[in-house]
Structures are given as structure tokens and as C-alpha cells.
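Here the complex is missing a single protein chain, while all its other protein chains stay put.
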Amino acid sequence: MVAYYPPMGWNSWDCYGAAVDEKTVKANADYMAKNLKKYGWEYIVVDIEWYQPSVLTHEYQPFAELVMDEYSRLIPAENRFPSAAGGKGFAPLAEYVHSLGLKFGIHIMRGIPRQAAASRSKILNSEYTADKVAVYNNICMWNPDMYGTNPDCPGAADYYNSLFELYAEWGVDFVKVDDICRNDNNEGEIRLIYHAIKSCGRDIVLSLSPGPAKLSQAEFLKEYANMWRITDDFWDRWGLLYAMFERAAAWAQHSGAGHWPDADMLPIGPINQVYGKENWTKFTCDEQMTMMSLWCMMRSPLMIGGELNGFDDFTLSLVTNRELLEIEKKSYCARQLYRRVNDGCEEIVWFAPVTDGSCWYLAIFNAGEKESNISVDISRLGIAPKKAYDIWLGTEETVSDSITKRVSPHGVCLLKLS
Amino acid sequence: MVAYYPPMGWNSWDCYGAAVDEKTVKANADYMAKNLKKYGWEYIVVDIEWYQPSVLTHEYQPFAELVMDEYSRLIPAENRFPSAAGGKGFAPLAEYVHSLGLKFGIHIMRGIPRQAAASRSKILNSEYTADKVAVYNNICMWNPDMYGTNPDCPGAADYYNSLFELYAEWGVDFVKVDDICRNDNNEGEIRLIYHAIKSCGRDIVLSLSPGPAKLSQAEFLKEYANMWRITDDFWDRWGLLYAMFERAAAWAQHSGAGHWPDADMLPIGPINQVYGKENWTKFTCDEQMTMMSLWCMMRSPLMIGGELNGFDDFTLSLVTNRELLEIEKKSYCARQLYRRVNDGCEEIVWFAPVTDGSCWYLAIFNAGEKESNISVDISRLGIAPKKAYDIWLGTEETVSDSITKRVSPHGVCLLKLS
Amino acid sequence: MVAYYPPMGWNSWDCYGAAVDEKTVKANADYMAKNLKKYGWEYIVVDIEWYQPSVLTHEYQPFAELVMDEYSRLIPAENRFPSAAGGKGFAPLAEYVHSLGLKFGIHIMRGIPRQAAASRSKILNSEYTADKVAVYNNICMWNPDMYGTNPDCPGAADYYNSLFELYAEWGVDFVKVDDICRNDNNEGEIRLIYHAIKSCGRDIVLSLSPGPAKLSQAEFLKEYANMWRITDDFWDRWGLLYAMFERAAAWAQHSGAGHWPDADMLPIGPINQVYGKENWTKFTCDEQMTMMSLWCMMRSPLMIGGELNGFDDFTLSLVTNRELLEIEKKSYCARQLYRRVNDGCEEIVWFAPVTDGSCWYLAIFNAGEKESNISVDISRLGIAPKKAYDIWLGTEETVSDSITKRVSPHGVCLLKLS
Partner (left out) sequence: MVAYYPPMGWNSWDCYGAAVDEKTVKANADYMAKNLKKYGWEYIVVDIEWYQPSVLTHEYQPFAELVMDEYSRLIPAENRFPSAAGGKGFAPLAEYVHSLGLKFGIHIMRGIPRQAAASRSKILNSEYTADKVAVYNNICMWNPDMYGTNPDCPGAADYYNSLFELYAEWGVDFVKVDDICRNDNNEGEIRLIYHAIKSCGRDIVLSLSPGPAKLSQAEFLKEYANMWRITDDFWDRWGLLYAMFERAAAWAQHSGAGHWPDADMLPIGPINQVYGKENWTKFTCDEQMTMMSLWCMMRSPLMIGGELNGFDDFTLSLVTNRELLEIEKKSYCARQLYRRVNDGCEEIVWFAPVTDGSCWYLAIFNAGEKESNISVDISRLGIAPKKAYDIWLGTEETVSDSITKRVSPHGVCLLKLS
């Protein structure tokens, strides 16, 4: 099964925007292979506009000339990905990543290039040309590259099949499809992509973006995708992390082997490198532990957003805590137990059993602005654990009916009860 | 802890409407003591308007004269509850129920009688009279008996305290407060009632009605009540049962020891007795098993609505299935796994672990209109059970990664996996 | 035709709230007869709760005992209206007002007294009693006196017929029915009242309150009532006057002989007398001229709210400007020409022709906060007047294609063009 556990990896967006290049990708793959692979991290994902030669930051350039093959398929810009020279595309880079024991992923925008439609370009193995497949009024509101396709036109299936055939040739293991997840009327194109993957002859994880996905579409997403964004782009601001509690609570019940609600990348360590070197995450340490705890309790995929080679000890400790990462693999049926304001403190408590009944996870979040004692009445859960292991502190204590912990503002106490 | 498990009992409304009498209550208590007590059933609840001497059916009579004591408190109509004569109220009937090893409950409308406000009646131990406590424009839209009270007027607390002091004297164990659960601005009066119970000196289960309660008020309800209705009145129509799946899925995460979302009474066996003898439940057998399965999986309280003395074997089997009723006590963290239309059949699948990890419950509902094979991919749950016990059929079989069952329309296959 | 022109008169509410008495009514009638009658003023209206013996201000007293005859009809409290003694009701006061050459009006709440329903009182010439006519959950949200009636119960027509039969006997010329105009589902009771008036044998103006009436109900109101409130209670605050421009613009097209959108009473001179003597209107002189101009341009009824006997010269000048009041009688087809913000000033311009084509009225309002020059391009109207008479200043000038006037903040320039 593809994505039996929530995928874990690194993605270039938070650091390099639309301007990521080959050298950077390799450097992060090297770091991951050496330092993180043994903790379960495996995906290296190249994010948006690897086909645009002139982009420099996160900002797109309308009507720029994109690199495209004769069949309306975008291919890597050689000035940024030199190994793509000679029509090799991402094959050499994928091979490099695979040689490290890791997996390789790319980002694409749904649809067909506007320049392909304007020039009425060919589609591989199709009697249709790009202008027949493109829908002139189906466009992305935030990126100028593509037109949406008409799923009822057979040329659209031809086009998507030709894309994933190429990606399979390159050795791609993971595709993040953008401008599709939260859209109305997205089912036609998602189905085309799903079937293109099924028939391409290679296991490829399908990730849909951007969020927020619609809860009403949960069952469709569980059937046709491996992960889907439950939020718009997530960055290093408390307001966004705070808002994630509500989304996580709503979506947690929809996680399961092969289908994972996705809370987006982890903006930790040095991010936004494309704008200079001074862009360390603005999250406090407490906020980062809160984020990691929430993502693991809801079993979100984990995609690191920071430049790995700049990680300090604290940041490294976040992604190498074995007890923490084990939650992603062992727990199930997680839920937000309650959320309430008590004596001026906003308490958010999550609970998750494990499949073999050997332990339980309890996360006690303080979403308020002052350090507070938070008590959880374990007897209401119907369980009677004897001891509690603190996953962030590494300490253990005995417990009875009720647990009371002192928790920092924006912080968390994450316990393994047994 | 009051209501550590979901309360189970009998309520007079489905059978007798506003016209229940003492003889009927005793007859059902006798039956329960003899036939159901050993399966965990224990509450006998007298529903609405026991203080109205002339009511004959489910329909209320506007501006009728109610039986009231000198302190604005409604008391049982002696023509319907003869043992209440001499100012004894419900004490003799409660004593009778207790003598059978059962518990006694009553229904009340929130607020203070309109006739008390019109006559400016006294309130016990209060300097306020009823007209000062009543709010002239805070009324129930479907029952003419009461005015809401003003929680900011100290006389309102005096009034509610005097009520529960009386109920404690009578020996009441369970109070269903009506016209309060789904209302806007209900928190003031709920708090008064909560505190009146706390200070009355007796353990009393607090049940709030009618629904649908607001999901946004879940944490408040968990703190101040033991059970609350998640639906308007439930009757023996498939449309209502079908609609309950959605409510159950939304509320399941909020159940826990001491606080239970309530899917309302079970209209099984002979109901609507007040209108004649031909009113057997219109639910099919499949629908009744579906209802019992869903209520147990979501851990709703169970309140039988039919006349117990008229139960046939099938109906009796519904409420005496030990493996079924055990779900209410052993399971936790239940959730709707998914709901989808597949090949014309609407499949709804629920899953629940148990606290000791010894087994799992899986309910496979067919909400469609034709018999269908329904497959559940157990591997997506991350568990590997060896055998499956069918709780309704009493049969056992071995299982692997996927389970496929043939399920009747409106029916259920309820499995205990281990 | 009843109310061929917009009714003009005095109403007790702004000054005396629910506590008006006979002496006050007579004093205002005397003043009107002497000073205002010759300008067209004619109605003297007694507002709410003349049947409540103990009310002292604008505030209602829930569950107070009201004066009522044996047929569920409220009658004047003798302690406030001594001439009502001996069962004479308002007949003596109406006779007094008539003797001055004026007309007499009263206010009523729609519905039947709550105390009549509680005591199951009789209705004149009806087989129904009050409890059968009253609807227990159809209540006014701001006054505790009445229950709404059930228009489908024949007793409701009997009741309303008995009311207007009594009012006709008393000599009432105008009835303001409250708690009805803006209500949902108000058509049933309005029809009962309309027919009760038709059959009572006397011309009675029917005024409906409170607003805002619904624009979607305009045609119904034009057929069944003579005036109806387009606004909630209007008081002496600029914000309310400012908001009236929008309502007036929306409703102006619905005014015509016999049916008048009503912008509510004019809070001028000394108001709120019941609270003491220092309550002079807070409107500036400019605002009062703006109000009078707008009411006349939209042809609203004019009901003075202040105590007439306390009027100063300026206030008196507002209600005795013959050229102003002539707009109410001569103009038609008025409309807001435009409303725009120009150079920081909010300009609102109204225009009205007259039926004989002899002149045009142009009102130039400055709804902004600073004195401004406002220009109106008369050529866009398709007319070519030669001169402009300023109705407030009493001056005349020649005009050409465009008119430019300097207008005070919150002020108006009101012109008669010819």
C-alpha cells in the first residue's frame, strides 16, 4: 500500500520558493541521508516552477516563457537543473536521490500550460491539441502558468497520462498537485490524475494542494488521493498554528493507512533562504513542540520546510525524537478530547489509543497566554494507566485518576500513558 | 461519578404522551425489575405534564389550570397519581420504584408556571414572587405551561433550588429538563439547575431536551449536564433513523464517562398506546437492529419508549443482547470510519476500540435500498484481528485483511473483532 | 376617501410614554385648536397603555393588572382619564376634542389581553372565550400585555369587531395598531382589523406600527392600511435621521392618496416630559429643518411628538410654514434624484413635480459634516425653471441650467422652482 504510514520528508518551498535549484536539492538529500533517514524521513520534494528559467523568489512572473517539450509538457529549466540537459528531465536527480536510499518528489500545477494553448501545441499520442484541452476560463487565481483542462475532452486524459508516463520514466515517487485541492468542481481532474498514476507503472504518492480541503469531500479524497491539505499555506506564525487545532480536530477522524489529512510543511530552522540568511523560524521552542505534537497526534504527513544544513541542535531534536515519531506509526482513532477556557487558560486536550492496546497518548496543549496548571480527568476516558512518560522531557511518573501538569503558554505536555 | 456509563431505562413519552399515570408507571417498573434489570436497565422516567389533570394525549391544552403548590412548584395531579394525595408528591411512587431495585426519574419544563406569574405567587425561601422571576417574552414555542426565568434575578436561583430540594425529598434520581437544550441563551438557566442539583443533597442525573443541541456548545454541555439530546423527537420512521447517522458521527467524539450525547428514546414494541392498541413500531426488524447498533456504537443513553408489558420475543431480544449492551460499557473512541455510495449502495461503517485493547467493534450499515455486499479494508485501520463474532447472528468466523458481508437494506452487520 | 392627504397631528408618546393622562391630552388639543388647526393640523392621538393604572414612564410593568371590561376589551384607567368613569370610556374625551374642531385617535396593541386568556373571559356576541382566541406562543417581544389572536378562529373576528364597535361608539377617528407592522405573518390580523373598521360605521384612519415595514409587503399595506411605519421608533439623534434618507428613498414611490409610508413622529420642542422638564429635542435647528423637509418631500404623515404648550418660536415656525406644508398637498411622484459623496460632502438631492405642472420642489440636503457648496444640474431633469423660492429663508432668485447653494452640515436648502 502506498503511504501506509504518513509520508515524512523535506520540501523546498518554505526555503526557496519558486527558485529552488539542483545544488540545493542535493545538499538537503545528503543531509537527510546522513542524519534523518534512520528516523524514518525519506522524501525529497522539489516544489513549484522548476520549469521557469527566470524566477528568483516566491513571486511568479506573469506571461514568462516556460520550458516545455514538444508535447505541451513542462520540463526542468536547465539553468537551474543542469543535469536535466539533453532531454533527461529529472531522471538524473531522481537517480541521485535514490542512490542515497531516499525517494524523489516533484510539484506540478494542475492543467496545461497557457503557452501550449496559445501556440496550439501537440499532446503525446493524442488527436487533440492543447487549445482543445484547455478551458479558457478555468484558471488558477494565484499563478499564471496554466489553464485547467476539460475532463470530458479525451485529450485531457491523454495529456495527464503523458505527464505521469514521463514522471515514471524519470523515477518520481511523489507528486504534489497544486491548484486543485480546495477548488470547486475538482473531481474530474483528480480522477484523471488518479488513473494516470494507476496506469503509469510506478508507485507514486499523490498529494493534493492547497487547502483548506472541504470536509464534505472527505470520502472522495480518501479514495483518490494519499494526502490532501487541510489548510492554506502554513507559516511560522502563532495565529496559523492556533487555527490548526480546529482543523486538526475536524479532520483527525479521516486519517488512516493510505489516506492522510495534511497540515502542511513544518517551517522550522532556517526558512525563506531565498530572501537572505536571517530568516530563522519565528516560532518559539514551545510552539515548535506544540506543532510537532499536534501533527503527530493527528497523524499528519511531516514535511520539513527549513534548510536542513542549517539546523541547530534544538531543531534537530524535533525531528529525531523516536518516541514522538512513533505516534505516527502506532496510534489510531485520535481525537480532540475537549477544548475549553478554564480560569483564563485555553486548554486543548488530545487523546489517542494504539492498535495493540499497550499504551495511550495524551497531549495537553496550553493555547493561552500564561503558564497554567491543567488537569485532565483520566477516569472519564474509562482507562486506568499506572505511569506517564513525558515525550519531550524524557521523564516518567506514576499517575492516578487525574493528571495535573504545568504547561507553558503556547506549549504542550505530551504523555505516553501505560 | 453520576452516569459513569450511558444511562439505560424506560420513559413514558412514546407510549403515553402527556397522559401517563401511576398505574402504567408501576406496571413498567414491575416488568423491568423482573425481565430487564439483570441486563443493566434501571431508570423509570415519568415524562411531561404529570401536573396537568385534564390532558388526554400528546396534545397540550393552552391556558389549562395546573396543579401547583403555594410556592409556584408544580405537583403531581392526584387524579392521575393517586399516591401523591396528601401533599406527598412523587415520594410514594419513587419509593415503590426503589423497592424494585430501580431508579426513578421525572420530566420538567424549564421555567416557572405562567399561572404563578399571573397570580404573583410566592417562592420558597425567597423575597421574590413568581412575576418577578418570570420573563414575559421568554416562552416555549410548543408548550403553554411556563415562562422562562431571569437568571440574573436571585429569585430564579431560589426557585430552582426549591424545586430540586423537593425532588430530592421525593427521592428522584433522574431529571429530564425540557425546552432548554437547543435554545439560544440557555446557559444561565442550565447553570442554575446544575447548582441546584449540586446543593440538593442527592445524586440526580441531569438530562437536557429537546435537541438538536449545538455542536458549538459541546464543552459547556459536557461540564454541566450528564446527557443532552442531539436530535429533535425521534420516532419510528426510517427518515429519522437515516438522519441520525450524521448526528451520531458529529457527536461521537464528545461521549465519555459522565457526559453522553443522547440520540433519544427507542420507539420499539407497542408505542402511542394513548391512541389505541394498534400502534406497533413501524420500524422493520433490520431497522431496529440498525438503531440499537448505532446507539451502542456512539454510546448514546438507551431509553425504551414502548410499553414493556407488550413486548414480543423479537423486541425483548433487542434489549437483552449481552454482547450488544457490552459495547456501551467497554468501547471508547468510536468513530464513523467512512460513509460513501458504492455501486448504488450507501455504506456507513463505524469502528470502536475497547479500553483494554482486547477487541474491536465494527458496524457495517447498509443505508441503501437493496441488499448489498459491503467490503471493509481492515488493513487501513492498522489492526490485524484473527476472528469476527457477529453480535446479531451469534456466529463466528476467521478474518484477514478485508471483510465482505452481505447486508440487508436498512440493515447492519455488527462484528466483534479479536 | 380617508386620509386623502397625509394625516397631520399630535401624539403623546414622545412626551409622555405609557403615562399620558386626560389633562395633558386636553391641554395639547387646546393648543392645537388655537395655534395649529389653521395650518392643517387636526389629529390628537393618545398612545400606549391608557388601560394601565400604575404605569409611570415609557417602561412597561410585566404582569400588571389592566383595566378591562367583561368582554376582554381594555378600557381607559379612570385614575388617568377621569372622564372615562361610569363606563363611558373615551367618549367624553373624544367629544371634547371634536368640540375644538379636531379629530381624536388612540393606540392599541394587536391581540387580546393575557389576563383575559388566563381568566378565560367572554367575548361580545361570540361563542368563543378569550383563551380560545389567544395563541399562547404568539406574543409581542417588547410589551407584556397581549397574546396574538388566531385569525382562523371565528372568535378573533368577533373580538376585533367588538373592539371597533366600541371605538366607533366612543367617536374615535384614528387608531394606531401596534406590534403588527413589521411582524412576519401579520396579514391575517391586519385583514380582521381592516374589516372591523369597514363594518363599524365610522371613518377611522388605520395606522400600523412599528416599522420597519417590509418593502415586499408594500402593495398589501397600500390596500389594507392608511399609513404604516417605515422605521423603528424615531428619536432626536442624527444617526436615525441620517438613516431615514435611505428608507424615504425606498418608500417614496408608494405614497398616494389614502396610503402613506410613515417616517414616525417629529421629536421637536420639549419631549420626554415624563422624565422631567429638561428634555428639549437634541436636534439642531438645521437638523429639524432637514427632517421637516424630508418628511414633506416624501409625503410622510406628520405627527408632532413634543409638548405643544412648551413650543418656542423656532419650533412653532417649523409647523406653521405654509409653503412647506403645501408640499404635502400639492406634490407627487417625488424621488431622490441622487445621493453621492462629492469632495468630502455627502449630497442628497430630492425632486418632486406638482400635479398641475405649475412648479417643482427641489431639496438639497447636506448629510456631511462641513458646510459645502452643492450644485445641481437642472438640465438633467429636462425642465427649465426661471426662478427659485427658498422655502426656509423666504427669498427668491433667478436660476439657469445649474443651481449652486451653500448648505450647512446636516442642513437643507429647500426650493420651489417655477
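Remarks
Each chain carries a letter (A, B and C) given by its place in the written order, and its residues are counted from 1.
The rule is simple: a contact is a pair of C-beta atoms (placed from the backbone, for glycine too) under 8 Å apart; a residue touches a chain by one contact, two chains touch by 3 or more.
For clarity, every value in this text was computed on a predicted model and none was experimentally measured.
For the omitted chain, the shown partners it touches in the full complex are A, C.
For the chain left out of this panel, the touching residue among A:73, A:114, A:176 or A:229 is A:114. Considering A:93, A:109, A:134 or A:204, the position touching the chain not shown turns out to be A:134 (whole complex). Checked against the full complex, the candidates C:43, C:283, C:351 or C:365 give a single residue touching the omitted chain, namely C:351. Although one chain is hidden here, its contacts on chain C can still be listed: residues 1, 219, 222-223, 253, 256-259, 332-333, 335-340, 351, 353-358, 379-383. In the full complex, the hidden chain is touched by chain A at residues 62-63, 114-115, 117-118, 120, 131, 134-137, 139-142, 144.
Throughout what follows, only the chains that are shown with their structure count from here on.
If the chains shown are joined wherever they touch, the resulting network is a simple chain of contacts running from one end to the other without closing.
If you average the Cα atoms of chain A and of chain C, the two centres end up 65 Å apart.
Distance from the chain A centre to the chain B centre is 44 Å, each centre being the mean of its Cα atoms. Residue positions of chain C in touch with at least two other chains are not found.
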